[in-house]
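For this depiction, one protein chain was excluded, whereas all remaining protein chains were kept in their positions.
Let's look at chain A:
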Amino acid sequence: MSLAQFWFVLIGILFTGYFVLEGFDFGVGMLMPILGKGSDTRRRVVLNTIGPVWDGNEVWLITAGGAMFAAFPEWYASLFSGFYLALLLLLVALILRICAIEYRAKINDPRWRAWCDAGIGIGSWVPALAWGWVFANLVRGVPLNGDRQVVGSVSDLLSPYALLGGVTTAVLFALHGAIFLALKTGGEVRDSARRAVRVLFVPAAVIAGGFALWTQLAYGSGWTWGAVAAAVLGLLAAGGATTVGRDGWAFVGTTLTIAAATVLLVGSLYPNVMPSTIDPAFDLTVDNASSSHYTLQVMSWAAVLVTPVVLIYQGWTYWVFRKRLTVEQIPAPTGLPIKRP
(Lines give C-alpha, C1' and ligand atoms only; values in the text may rest on other atoms or scores of the structure.)
Protein backbone atom coordinates (compact mmCIF):
# COMPACT_ATOMS: atom_id res chain seq x y z
CA MET A 1 0.00 0.00 0.00
CA SER A 2 1.39 3.40 -0.94
CA LEU A 3 1.49 6.17 1.62
CA ALA A 4 -1.15 8.08 -0.33
CA GLN A 5 -3.46 5.05 -0.11
CA PHE A 6 -2.67 4.73 3.59
CA TRP A 7 -3.73 8.34 4.10
CA PHE A 8 -6.89 7.84 2.09
CA VAL A 9 -7.74 4.99 4.46
CA LEU A 10 -6.78 7.08 7.48
CA ILE A 11 -9.01 9.97 6.41
CA GLY A 12 -11.76 7.39 5.87
CA ILE A 13 -11.19 6.21 9.44
CA LEU A 14 -11.28 9.77 10.77
CA PHE A 15 -14.62 10.39 9.05
CA THR A 16 -15.87 7.03 10.32
CA GLY A 17 -14.92 8.08 13.84
CA TYR A 18 -16.61 11.42 13.32
CA PHE A 19 -19.86 9.93 12.02
CA VAL A 20 -20.02 7.23 14.68
CA LEU A 21 -19.31 9.64 17.56
CA GLU A 22 -21.02 12.79 16.34
CA GLY A 23 -23.75 10.63 14.82
CA PHE A 24 -25.24 10.01 18.23
CA ASP A 25 -24.47 13.59 19.31
CA PHE A 26 -26.55 14.83 16.39
CA GLY A 27 -29.20 12.18 17.11
CA VAL A 28 -29.39 13.30 20.73
CA GLY A 29 -29.78 16.93 19.63
CA MET A 30 -32.41 15.98 17.05
CA LEU A 31 -34.43 13.96 19.56
CA MET A 32 -34.04 16.29 22.55
CA PRO A 33 -37.18 18.37 21.86
CA ILE A 34 -39.22 15.22 21.14
CA LEU A 35 -38.13 13.02 24.06
CA GLY A 36 -38.03 15.93 26.47
CA LYS A 37 -41.35 17.42 25.46
CA GLY A 38 -42.93 19.30 28.33
CA SER A 39 -40.17 18.66 30.84
CA ASP A 40 -36.98 20.63 31.12
CA THR A 41 -35.45 18.02 33.41
CA ARG A 42 -35.98 15.29 30.81
CA ARG A 43 -34.43 17.52 28.15
CA ARG A 44 -31.45 18.00 30.44
CA VAL A 45 -31.12 14.25 30.94
CA VAL A 46 -31.04 13.82 27.18
CA LEU A 47 -28.50 16.62 26.66
CA ASN A 48 -26.22 15.57 29.48
CA THR A 49 -25.72 12.07 28.09
CA ILE A 50 -23.32 13.74 25.65
CA GLY A 51 -22.28 16.51 28.06
CA PRO A 52 -18.68 15.52 28.77
CA VAL A 53 -17.89 14.07 25.34
CA TRP A 54 -19.46 16.04 22.49
CA ASP A 55 -16.62 18.54 22.28
CA GLY A 56 -14.01 15.81 21.90
CA ASN A 57 -16.22 14.03 19.35
CA GLU A 58 -16.36 17.12 17.20
CA VAL A 59 -12.57 17.30 17.01
CA TRP A 60 -12.69 14.21 14.77
CA LEU A 61 -14.02 16.51 12.05
CA ILE A 62 -11.34 19.14 12.64
CA THR A 63 -8.69 16.43 12.50
CA ALA A 64 -10.19 14.92 9.35
CA GLY A 65 -10.15 18.39 7.75
CA GLY A 66 -6.57 19.00 8.87
CA ALA A 67 -5.50 15.58 7.62
CA MET A 68 -7.14 16.28 4.27
CA PHE A 69 -5.29 19.59 4.04
CA ALA A 70 -1.96 17.96 4.90
CA ALA A 71 -2.27 14.74 2.89
CA PHE A 72 -4.43 15.81 -0.07
CA PRO A 73 -4.22 19.59 -0.44
CA GLU A 74 -5.78 19.48 -3.90
CA TRP A 75 -8.74 17.57 -2.53
CA TYR A 76 -9.10 19.94 0.43
CA ALA A 77 -8.94 22.99 -1.85
CA SER A 78 -11.37 21.73 -4.49
CA LEU A 79 -13.84 20.24 -2.02
CA PHE A 80 -13.96 23.19 0.36
CA SER A 81 -14.19 25.83 -2.35
CA GLY A 82 -16.56 23.69 -4.45
CA PHE A 83 -19.04 23.01 -1.62
CA TYR A 84 -18.90 26.60 -0.45
CA LEU A 85 -22.51 27.22 0.52
CA ALA A 86 -22.98 23.76 2.00
CA LEU A 87 -19.98 24.28 4.26
CA LEU A 88 -21.14 27.75 5.21
CA LEU A 89 -24.46 26.25 6.28
CA LEU A 90 -22.65 23.53 8.23
CA LEU A 91 -20.39 26.04 9.97
CA VAL A 92 -23.29 28.23 11.04
CA ALA A 93 -25.10 25.16 12.38
CA LEU A 94 -22.06 23.92 14.30
CA ILE A 95 -21.39 27.36 15.79
CA LEU A 96 -25.01 27.64 16.94
CA ARG A 97 -24.88 24.17 18.47
CA ILE A 98 -21.64 24.76 20.40
CA CYS A 99 -22.87 28.01 21.91
CA ALA A 100 -26.39 26.71 22.57
CA ILE A 101 -25.11 23.66 24.46
CA GLU A 102 -22.61 25.63 26.52
CA TYR A 103 -24.87 28.59 27.29
CA ARG A 104 -28.19 26.79 27.84
CA ALA A 105 -27.90 26.42 31.60
CA LYS A 106 -26.20 29.76 32.18
CA ILE A 107 -29.42 31.72 32.44
CA ASN A 108 -32.38 30.21 34.25
CA ASP A 109 -35.23 31.40 32.07
CA PRO A 110 -37.67 29.46 29.87
CA ARG A 111 -37.26 31.76 26.86
CA TRP A 112 -33.48 31.67 27.06
CA ARG A 113 -33.61 27.88 27.14
CA ALA A 114 -36.08 27.79 24.25
CA TRP A 115 -33.63 29.81 22.11
CA CYS A 116 -30.80 27.49 23.07
CA ASP A 117 -32.93 24.43 22.34
CA ALA A 118 -33.63 25.86 18.90
CA GLY A 119 -29.88 26.31 18.41
CA ILE A 120 -29.21 22.73 19.47
CA GLY A 121 -31.99 21.51 17.16
CA ILE A 122 -30.76 23.44 14.12
CA GLY A 123 -27.17 22.59 14.95
CA SER A 124 -28.03 18.90 14.97
CA TRP A 125 -30.52 18.61 12.11
CA VAL A 126 -28.57 20.64 9.57
CA PRO A 127 -25.27 18.70 9.80
CA ALA A 128 -27.14 15.39 9.99
CA LEU A 129 -28.82 16.18 6.68
CA ALA A 130 -25.84 17.94 5.11
CA TRP A 131 -23.15 15.32 5.65
CA GLY A 132 -24.94 12.58 3.75
CA TRP A 133 -25.75 15.02 0.98
CA VAL A 134 -22.09 16.16 0.72
CA PHE A 135 -20.72 12.61 0.69
CA ALA A 136 -23.30 11.38 -1.81
CA ASN A 137 -22.35 14.24 -4.12
CA LEU A 138 -18.72 13.36 -3.71
CA VAL A 139 -19.34 9.74 -4.67
CA ARG A 140 -21.61 10.70 -7.55
CA GLY A 141 -19.11 13.21 -8.90
CA VAL A 142 -19.20 16.97 -9.25
CA PRO A 143 -18.71 19.26 -12.25
CA LEU A 144 -14.97 19.59 -11.80
CA ASN A 145 -13.19 21.30 -14.68
CA GLY A 146 -9.61 21.03 -15.89
CA ASP A 147 -8.48 23.74 -13.47
CA ARG A 148 -9.78 21.65 -10.59
CA GLN A 149 -12.59 24.12 -9.96
CA VAL A 150 -16.14 23.01 -9.30
CA VAL A 151 -18.29 24.79 -11.87
CA GLY A 152 -22.01 24.71 -12.60
CA SER A 153 -24.93 25.67 -10.45
CA VAL A 154 -26.34 24.54 -7.15
CA SER A 155 -28.93 22.43 -8.99
CA ASP A 156 -26.13 20.07 -10.04
CA LEU A 157 -25.79 19.17 -6.39
CA LEU A 158 -29.51 18.50 -5.88
CA SER A 159 -29.77 15.12 -7.58
CA PRO A 160 -32.23 12.59 -6.11
CA TYR A 161 -29.29 10.38 -5.12
CA ALA A 162 -27.60 13.18 -3.16
CA LEU A 163 -30.84 14.20 -1.46
CA LEU A 164 -31.50 10.59 -0.50
CA GLY A 165 -27.99 10.55 0.97
CA GLY A 166 -28.90 13.48 3.18
CA VAL A 167 -32.09 11.84 4.40
CA THR A 168 -30.17 8.64 5.04
CA THR A 169 -27.63 10.19 7.40
CA ALA A 170 -30.43 12.08 9.17
CA VAL A 171 -32.48 8.95 9.93
CA LEU A 172 -29.41 6.85 10.74
CA PHE A 173 -28.06 9.47 13.15
CA ALA A 174 -31.48 9.84 14.75
CA LEU A 175 -31.71 6.07 15.24
CA HIS A 176 -28.11 5.92 16.50
CA GLY A 177 -28.89 8.73 18.94
CA ALA A 178 -32.07 7.04 20.17
CA ILE A 179 -30.19 3.81 20.81
CA PHE A 180 -27.39 5.72 22.55
CA LEU A 181 -30.00 7.38 24.77
CA ALA A 182 -31.59 4.04 25.59
CA LEU A 183 -28.13 2.86 26.64
CA LYS A 184 -27.18 5.93 28.64
CA THR A 185 -30.39 6.76 30.49
CA GLY A 186 -32.72 5.09 32.95
CA GLY A 187 -36.36 5.38 33.91
CA GLU A 188 -38.85 7.39 31.90
CA VAL A 189 -36.27 8.82 29.50
CA ARG A 190 -35.03 5.34 28.62
CA ASP A 191 -38.60 4.20 27.97
CA SER A 192 -39.26 7.04 25.57
CA ALA A 193 -35.88 6.52 23.88
CA ARG A 194 -36.79 2.88 23.29
CA ARG A 195 -40.12 3.97 21.83
CA ALA A 196 -38.22 6.31 19.51
CA VAL A 197 -36.03 3.41 18.38
CA ARG A 198 -39.12 1.40 17.48
CA VAL A 199 -40.64 4.28 15.53
CA LEU A 200 -37.41 5.08 13.69
CA PHE A 201 -36.25 1.57 12.95
CA VAL A 202 -38.35 0.64 9.89
CA PRO A 203 -38.01 4.03 8.08
CA ALA A 204 -34.26 4.01 8.79
CA ALA A 205 -33.91 0.46 7.47
CA VAL A 206 -35.87 1.21 4.30
CA ILE A 207 -34.19 4.54 3.51
CA ALA A 208 -30.66 3.49 4.41
CA GLY A 209 -31.13 0.16 2.65
CA GLY A 210 -32.28 1.91 -0.51
CA PHE A 211 -29.40 4.35 -0.41
CA ALA A 212 -26.86 1.58 0.22
CA LEU A 213 -28.18 -0.47 -2.71
CA TRP A 214 -28.20 2.55 -5.00
CA THR A 215 -24.62 3.39 -3.99
CA GLN A 216 -23.45 -0.19 -4.44
CA LEU A 217 -25.14 -0.73 -7.82
CA ALA A 218 -24.18 2.63 -9.31
CA TYR A 219 -20.74 3.27 -7.84
CA GLY A 220 -19.64 0.22 -5.82
CA SER A 221 -17.02 -2.37 -6.58
CA GLY A 222 -16.94 -6.07 -5.72
CA TRP A 223 -15.60 -5.83 -2.21
CA THR A 224 -17.97 -3.05 -1.13
CA TRP A 225 -20.75 -5.67 -1.10
CA GLY A 226 -19.07 -6.64 2.16
CA ALA A 227 -19.70 -3.16 3.55
CA VAL A 228 -23.35 -3.33 2.44
CA ALA A 229 -23.71 -6.70 4.17
CA ALA A 230 -22.08 -5.37 7.36
CA ALA A 231 -24.38 -2.35 7.36
CA VAL A 232 -27.47 -4.55 7.01
CA LEU A 233 -26.20 -6.94 9.66
CA GLY A 234 -25.55 -4.07 12.06
CA LEU A 235 -29.03 -2.67 11.56
CA LEU A 236 -30.69 -6.04 12.07
CA ALA A 237 -28.61 -6.61 15.20
CA ALA A 238 -29.62 -3.18 16.50
CA GLY A 239 -33.30 -3.95 15.95
CA GLY A 240 -33.09 -7.38 17.50
CA ALA A 241 -31.07 -6.28 20.51
CA THR A 242 -33.44 -3.40 21.23
CA THR A 243 -36.40 -5.77 21.17
CA VAL A 244 -34.82 -7.93 23.87
CA GLY A 245 -33.60 -4.90 25.84
CA ARG A 246 -29.89 -5.32 25.18
CA ASP A 247 -29.03 -1.65 24.64
CA GLY A 248 -25.27 -2.16 24.51
CA TRP A 249 -25.49 -4.63 21.63
CA ALA A 250 -28.00 -2.41 19.85
CA PHE A 251 -25.47 0.43 20.06
CA VAL A 252 -22.76 -1.86 18.67
CA GLY A 253 -25.21 -2.60 15.85
CA THR A 254 -25.78 1.00 14.71
CA THR A 255 -22.10 1.76 15.24
CA LEU A 256 -21.34 -1.04 12.79
CA THR A 257 -23.98 0.25 10.37
CA ILE A 258 -22.63 3.81 10.35
CA ALA A 259 -19.03 2.63 10.09
CA ALA A 260 -19.94 0.27 7.24
CA ALA A 261 -21.91 2.98 5.45
CA THR A 262 -18.90 5.29 5.64
CA VAL A 263 -16.66 2.51 4.34
CA LEU A 264 -19.12 1.92 1.50
CA LEU A 265 -19.08 5.58 0.49
CA VAL A 266 -15.33 6.05 0.83
CA GLY A 267 -14.70 2.70 -0.83
CA SER A 268 -16.95 3.59 -3.76
CA LEU A 269 -15.00 6.79 -4.17
CA TYR A 270 -11.63 5.04 -4.47
CA PRO A 271 -9.34 5.47 -6.41
CA ASN A 272 -10.82 8.92 -6.90
CA VAL A 273 -11.14 11.45 -4.16
CA MET A 274 -13.34 13.73 -6.25
CA PRO A 275 -14.59 12.39 -9.58
CA SER A 276 -15.51 14.85 -12.32
CA THR A 277 -18.83 14.61 -14.13
CA ILE A 278 -17.41 16.69 -16.98
CA ASP A 279 -14.53 14.51 -18.07
CA PRO A 280 -12.90 11.54 -16.27
CA ALA A 281 -9.55 13.08 -17.22
CA PHE A 282 -10.30 15.84 -14.70
CA ASP A 283 -10.85 13.40 -11.81
CA LEU A 284 -8.96 14.11 -8.63
CA THR A 285 -7.45 10.81 -7.55
CA VAL A 286 -5.58 9.50 -4.54
CA ASP A 287 -2.38 9.76 -6.59
CA ASN A 288 -2.74 13.12 -8.31
CA ALA A 289 -4.12 15.00 -5.29
CA SER A 290 -1.71 13.84 -2.60
CA SER A 291 1.13 15.61 -0.85
CA SER A 292 4.79 14.78 -1.32
CA HIS A 293 6.21 11.54 0.02
CA TYR A 294 8.09 13.30 2.82
CA THR A 295 4.99 15.09 4.15
CA LEU A 296 3.03 11.85 4.13
CA GLN A 297 5.88 10.12 5.98
CA VAL A 298 6.02 12.78 8.69
CA MET A 299 2.26 12.75 9.08
CA SER A 300 2.19 8.94 9.22
CA TRP A 301 4.62 8.93 12.13
CA ALA A 302 2.57 11.53 13.94
CA ALA A 303 -0.67 9.63 13.34
CA VAL A 304 0.80 6.28 14.38
CA LEU A 305 2.27 7.71 17.57
CA VAL A 306 -0.53 10.01 18.70
CA THR A 307 -3.77 8.31 17.60
CA PRO A 308 -3.53 5.40 20.09
CA VAL A 309 -3.03 7.87 22.94
CA VAL A 310 -6.08 9.86 21.82
CA LEU A 311 -8.16 6.68 21.63
CA ILE A 312 -7.06 5.69 25.13
CA TYR A 313 -7.97 8.97 26.81
CA GLN A 314 -11.19 9.41 24.86
CA GLY A 315 -12.12 5.82 25.74
CA TRP A 316 -11.31 6.54 29.38
CA THR A 317 -13.68 9.54 29.33
CA TYR A 318 -16.51 7.29 28.22
CA TRP A 319 -15.58 4.89 31.01
CA VAL A 320 -15.57 7.63 33.66
CA PHE A 321 -19.06 8.77 32.63
CA ARG A 322 -20.43 5.31 31.91
CA LYS A 323 -23.34 5.38 34.39
CA ARG A 324 -26.91 5.71 33.20
CA LEU A 325 -28.48 9.10 33.74
CA THR A 326 -31.93 9.61 35.22
CA VAL A 327 -34.09 12.62 36.03
CA GLU A 328 -33.28 12.16 39.73
CA GLN A 329 -29.60 12.86 39.08
CA ILE A 330 -30.14 16.20 37.41
CA PRO A 331 -29.38 18.99 39.89
CA ALA A 332 -31.63 22.01 40.21
CA PRO A 333 -30.85 24.73 37.66
CA THR A 334 -27.97 26.89 38.85
CA GLY A 335 -28.20 29.56 36.14
CA LEU A 336 -28.69 33.21 36.96
CA PRO A 337 -32.14 34.70 36.48
CA ILE A 338 -32.68 36.78 33.36
CA LYS A 339 -33.10 39.94 35.41
CA ARG A 340 -31.12 40.88 38.45
CA PRO A 341 -33.21 40.17 41.54
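We take it that contacts are C-beta pairs under 8 Å (C-beta built on N, C-alpha and C of every residue); 3 or more make two chains touch, one makes a residue touch a chain; residues count from 1.
The rule is simple: contacts and distances are computed from a predicted model.
This complex has a chain not shown, and the name its UniProt record holds, of "Thioredoxin", "Na+/H+ antiporter subunit A", "Electron transfer flavoprotein subunit alpha" or "Cytochrome bd-I ubiquinol oxidase subunit 1 apoprotein", is "Cytochrome bd-I ubiquinol oxidase subunit 1 apoprotein".
Taking the complete complex into account, A:67 is the one of A:13, A:67 or A:286 that touches the chain left out. Here one chain is not drawn; of A:114, A:158, A:236 or A:320, the residue touching it is A:320. The hidden chain makes contact, of the residues A:88, A:158, A:213 or A:229, with A:88. In the complete complex, the residue from A:38, A:110, A:222 or A:331 that touches the missing chain is A:331. Chain A residues in contact with the hidden partner, per the touch definition given at the top, are 44, 47-48, 51-56, 58-59, 61-63, 65-74, 76-81, 84-85, 87-88, 91-92, 94-96, 98-99, 101-107, 148-149, 291-292, 294-295, 298-299, 302-303, 306-307, 310, 313-314, 317, 320-321, 325, 328-331, 336, 340.
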